[in-house]
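Encoded as structure tokens, here's the structure I'll be asking about.
Of the protein chains in this complex, one is absent; all others appear in place.
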Amino acid sequence: MNDLIKKLIMLVITLLLVSAAAFITFQIIPGDPVTAALGTDYTEEAAEQMREALGLNRSLPERFFSWLWGAVRGDFGTSMQYHQPVSALIGDRLAVTLWLAVLSMLFVIVVSIPLGILAARFSGRAADRVITLLSQIAMAVPPFFLGILLTLVFGIVLSWFTPGGYVSLEQDPAGFFSYLIWPAAAVAIPKIAMTVKFLRSSVIRQMRLDYVRTARSKGNKESAVLLRHVLKNALIPVVTFLGMAAADVLAGSIIVEQVFGLPGIGRLLVVSISNRDYAVVQAIILYIAFAVVVINFLVDLLYQRLDPRVRLN
Amino acid sequence: MRRLTAILMTGMILAAAVLSGCAGGRQEEPSDGIIVGITQDLDSLDPHKAVAAGTKEVLYNIFEGLVKPDKDGNLVPAVAESYEISPDGTEYTFVLRDGVKFHNGDAVTAEDVIYSLKRCAGLLTPADPEVVVEEALSVISDVVKVDESTIRVILDEPNTELIGYFTCSIIPENYEEQDTNPVGTGPYCFESYTPLTSLVMTKNEEYYGEGEAQIDRVTFRISANTDAAFMELMAGSIDIFPYLTQEQASQLESQYTILEGSMNLVQALFLNHDAEPFDDPLVRQALCYATDRQAVIDMVAGGRGHIIGSNMFPSFSLYYDSELETYYDYNIERAKELLAEAGYPDGFSFTITVPSNYQFHVETAQVLAEQYRQIGVGAEIQLIEWSSWLEDVYQGREYEATIVGLDAQLVPSDILKRYCSDASNNFLNYENEEFDRIFEAAVTTTDEEEKVLYYRQLQQILTEDAAAVYIQDPALLVAVNPDLGGYTFYPVYVQDMASIYYLDE
Amino acid sequence: MESDKKDSLLSVRNLSVSFPAKRGNYDPARADAVSSREEAGQDCGRKNVVNQVSFAVGPGEIVGIVGESGSGKSMTALALMGLLPEGAARGADELCFDGRDLARLSDREYRELKGSRMAMIFQEPMTSLNPVYTVGKQTEEMLRLHTDCGAQERRQRTIQAFKEAGLSDPERVMDQYPHQLSGGQRQRVMIAMAMICEPALLIADEPTTALDVTVQARILGLIKQLNRDHGTAVLFISHDLGVIRQLCSRVLVMYQGRIVEQGSIRDIFEHPREEYTRTLLDAVPGLHKRSPVSGREGERERLLLVENLSVAYEGNRRGLFGGRPRTEAVKKISFEVYRGEILGLVGESGCGKSTTAKAVAGLIGGYEGKIVTGDGQAAASLRPQMVFQDPYGSLNPSKRIGWILEESLKMRGMKRGVDRVARVKEMLREVGLDVEYASRYPRDLSGGQRQRVAIAAALIAEPKLLILDEPVSALDVTVQSQILNLLLRLRERHGLSYLFISHDINVVYQICDRVCVMYRGEIVETAQTMRLAKCPEHEYTKRLLNDVPDA
Partner (left out) sequence: MEKKNINHRLGQILVCAVVLFVLIGCFYTPYDPNEMNAGLVNAGPSLTHPFGTDQFGRDVLSRVMKGAGTTFFVGLCTVAIGAAAGILLGALTGYYGGLFDEILMRVNDGLASFPSILLALVIVSISGPGTYQLILALGVLFIPSFARVVRSEYILQKQMDYVKNAKLMGVSDARILFVHILPNTGTILRSALTIGFNNAVLAEAGMSYLSLGVQPPDASLGRMLSEAQSYLFSAPWSALAPGILIVLTVLGFGLLNERGE
């Protein structure tokens, strides 16, 4: 109980610090939002008027606390670029990013766990060498180029999907998911490669431990040794790794969203940064911090499920 | 071991199945309507708040002003049936067209028009701070209703060129949802907008004029960047895409009809006259001579583009002085002489600041930098974000040289006004008393011939002064689905969808 | 050989285990660590780690295998169980167990045999149990693999086995994880697990080495009892001659992969025929080996005085605002060390003896009490140096021996490199190492050599007091005796005083002048070594001395 309260307090402090840092950072960035908004129609009076309307003429702490209070109530202000409430704007983008994250993590888990075990089981043999080499190559391709290659091969040459043919979930769920598969693959491939590598070495490390010998001495089959005894132990460090990967995709895959034209959080962030749309940027950073904290919390929980040494100490 | 292998295999097959399951799911193009690709997200749906040219060209289909430009650059009546300018140039009287309706079904009243004009001119109290006040319209002192179908605009000072600004959109008075659900009078009605994704518009069935739309539904799809859009073009999922690069156009020739128009921009290397050594006209002229414009056009635009010699582009056919195009012919020797004369026999180096989002200008900068090496001038390229460019270069005027393209309203004064010494947007810090004087005369005169003469003089002054290194009016390359016809180029920045039709229908 | 194949449970003839030999030195002591992924190296033939071994185990018999590290005793056991690491190859003229030829069994038949007819327990019960499953589940797994019992019956039998293995409250233990149990409990779980299917043969590979003496005694008792009750034959592997003597009826002595001698306990221990066996027996520490110089009373000049020393560790913070719980590792102990004396500090793991050593050395701040020299100065003036148990960890692996020794000289301000090198050479010779070792890395040295270097590194700082924290515990018995002799010699020559910490009473007997017995953070008894051995006063001391197996 005490532990939970401590965690919650830490959580709030983390969020508070991140939001303050984000807020201050974007106040000192060169590039005035008003100038950006007015563009070539800039005049002093218009700028002054706009500043007042946006409350930009108040002091920094004043602005921070009024923003924070709004954030607590779910009001992140209005986007200067889109003239929409930030919460609504982010809410819509979030669905895309979340589904992208879910789908790509699904790929990662479904593909990398069998591959990692396979590589470890046959470590040093041809199957392992091939898997390792392939994952190294997958990690060596710059993410944006991977996206372009996928588009090129599957979108244009093979015509398995229509590049840019994104449709929203409400509009056409089937179309939404069949399009999302490709960006999800682009997100997942490097992560699959990393997870395979990680899981492989984790399994190999575990295989050297004494309890494996005990399991064999009991008359277990090799597959049972691997799946029943080793896997659960080997997955423990992988969980942390997967948690980091999940946090990463939840934060918006900036480049992949760009390449595949997905209206997700990452693209909104890039657009908002270049437009100096503070309200949106701050809210997104807060969201990312929140996502990271939640993921860490979940990883903690899962960790406890998997590892009694953590749970019972 | 066999069991383990079996489990692993099952996993792999499952993964493969999930991945390939989508293979059949290719989405057929929605048959209702066409898709137009754009690469910039819209900055506002309220036409009076939108700033970006990329937004205005889309909203052109939804909104109309009292007058609107046609494809030849003339202003034709739209919401107004006719107009009249008082001889002294201080009063504009508009007669409104009968039976024009907003998309929400309400008829356009004189009150709506007065509201719209006042909103644009910043005369409403309290003013909506986000409305961008058109500076030129600030000479309006009042807009009054004469009768139910006539309104009069009263100016503080005479201005005979203001009619070009009455293209500002007419919107219903007291309508609150312009930001999210815009209502106008144009040939297309707004249907929906999803940030970062698309804007959909449908045909306005009750459009008054002949310019009625042919296509029922138009989707403006927002691509992340030109390269992503190009991929989509290659896959055939976009019907119309303007602003292709030459390279892209040549790759799309088999699938699309490639149309060539003009961007109607003055692309130039703008020099800061307050920064050394560009305060010396000799240096500026030297750069002009050292610029091989044709090579630039060949290199960045595949030879498509129109060389310009001053701050005006050919679409202003009446005022445009084509002789200036050859004023500074490529001549390295001359450039070197001028440099030596200015006291830089060994050249100098400077920085070209270019907004990074304009690939075209970035590439031009690279070519220029390479050309200036021939006369011993080193040019370093600094890419900055558009918003920083606006702030540092355009507002702050802290730069040495920059490359951008300047666009203009359909009014010659709009394009030349920035060279007046006191103009707020004179980011070149150009100063020439003679220019100021002639400009004043040009704007106030009502005599059309005199006006033409004045404007040509102004262009000449700029060229002789080498105010900037004028390069080209870039070609506008548009990919159009071969099934479509009617794509029309305008001398202003618009995408007119009403003119598009299916060829086989 | 001696036993007829027909009456023996297990008979082995000419068993060999070989590994692919690597270029460079192959360290058989580390063969256990080699598994699926071997280090880079080239195949150049194979090297035998077990060479033509023949022996037999009769039903219900307890046979010991004794030998030093690298003698191949563990490999022999693993070869019998079919648990050899990847890359190892087994060859034998005969490998007969329970009337079946192990070499001819299919994988499946061998698996069915393992756990049910022959079972094995290992040295480290902590790492040998799977950390993520309850011990109950792990024990039940045996039944699941080898019987058709239902869940209910499995649970009952597991509880029964736990009870038999001497675990109190077996129901609760069922649902506990290995890390929640003590070392002794874990080994009992391992034994319960191995015995649950009532195997004909139990192979025990150093099952008590990681345990305290008192716990060891109980585990040995348990094995003996199970052997009696169930008639299970035991093949007991140990480096500890005392343990073997106490438990086994017959013993095999292994050296460098071969059996050098085998016979009954009495024959081997009382009339060893082979040279190696004699060396081994001679090396065993104990009272009988006390050198004449030991035990002198001599000058009684007090070198170090420790008074009311208490050391507490702070645990992790409880909650955000809660304090840190304090655990007292050492509680108000007092002792003194005289000049030229070896003071032993003996006790079981966790009794606070290492903490005391670190406090005296000055590695722990924040203690309460007094640690001063005999004339009241700070203990640091004695320049105390330490020699640690693990010779692998106490030498910086990335530095050459010479550098390590020189470092101390540099710190003491010896500027000229030649002087330092000369001193280092001198020191190496003094600890019995060739001077060329100066240019080697610790990884190139054997455990005994490393411990010599560690001693040299301590001595080169010219301390008045040397603190030896289990300096010979990680060493083989023959090496152990060499190091102990070296320590005695060095004390003579330099007039040093030692604070000698050990869990091994026999070592303490052999070397110390006086002994402090520590138990749960307190010194329960301090006495002259001979007196302690003859008439211990404190209850705990009595128990401790009683449980020590005597070779």
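A, B and C label the chains in the order they appear, each numbered from 1.
Note that a residue touches a chain if its C-beta (ideal position, glycine included) is under 8 Å from a C-beta of that chain, and two chains touch if they have at least 3 such contacts.
Keep in mind it's a predicted model, so treat the numbers as computed, not measured.
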Considering the complete complex, which visible chains touch the unshown chain? A, B, C
Determine which one of A:Leu68, A:Val102, A:Val141 or A:Leu169 touches the chain that has been left out. A:Val141
Contact partner of the left-out chain, one of C:Pro199, C:Gly257, C:Pro384 or C:Gly521: C:Pro384
Of the listed residues C:Met126, C:Cys149, C:Val435 or C:Ala461, which contacts the missing chain in the full complex? C:Ala461
Among A:Thr25, A:Ser66 or A:Gln304, which residue is in contact with the omitted chain in the full complex? A:Thr25
Out of A:Thr162, A:Ser178, A:Thr195 or A:Gln258, only one touches the absent chain, namely A:Gln258
For the chain that got dropped from the picture, name the residues of subunit C it touches. 20, 37-38, 40-43, 358, 361-363, 384-386, 388, 390, 393-399, 404, 407-408, 411-412, 454, 457-458, 461
For subunit B, which residues touch the unseen chain? 226-227, 230, 234, 245, 247-248, 250-251, 295, 298-299, 356-357, 362-363, 365-367, 369-370, 381-385, 388
For subunit A, which residues touch the unseen chain? 14, 17-18, 25, 28-31, 124-126, 129, 132-133, 136-137, 139-145, 148, 152, 201, 204, 244, 247-248, 251-252, 254-255, 258, 269-270, 273-274, 288-289, 292, 296
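Going forward, only the chains that are shown with their structure count from here on.
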Required steps from subunit B to subunit C (each step between touching chains, minimum): 2
Most contacts overall join chains A-B
Whole-Å distance, C-alpha centre of subunit B to that of subunit C, is 84
For subunit A paired with subunit B, centre-to-centre distance based on mean C-alpha positions, whole Å: 37
Would you kindly tell me how far, in whole Å, the mean C-alpha position of subunit C lies from that of subunit A? 49
Among the residues of subunit A, which are close enough to touch at least two other chains? 221
Would you give the residues of subunit B that are in contact with at least 2 other chains, written as numbers and ranges? none
Going by the contact rule at the top, pick out the subunit A residues touching subunit B in the complex. 30-33, 35-43, 46, 49-50, 52-54, 81-84, 89, 92-93, 106-107, 110-111, 113-115, 117-118, 121, 148, 151-152, 155-156, 159-168, 172, 174-175, 177-179, 181-182, 185, 221-223, 226-227, 257-261, 263, 267-268, 271, 274-276
If you look only at subunit B, which of its residues touch subunit A in the complex? 1-4, 7-8, 11-12, 14-15, 18-19, 22-23, 25-27, 29, 37, 41, 43-46, 49, 51-52, 127, 129-130, 132-135, 179-180, 194-197, 221-225, 227-229, 231-232, 234-238, 357, 385-388, 390-391, 394-395, 424-425
Contacting residues of subunit C [partner subunit A, same complex]: 33, 35-37, 81, 83, 111-116, 119-120, 122, 124, 127-134, 141-142, 145-146, 177, 179-180, 190, 193, 318-320, 322
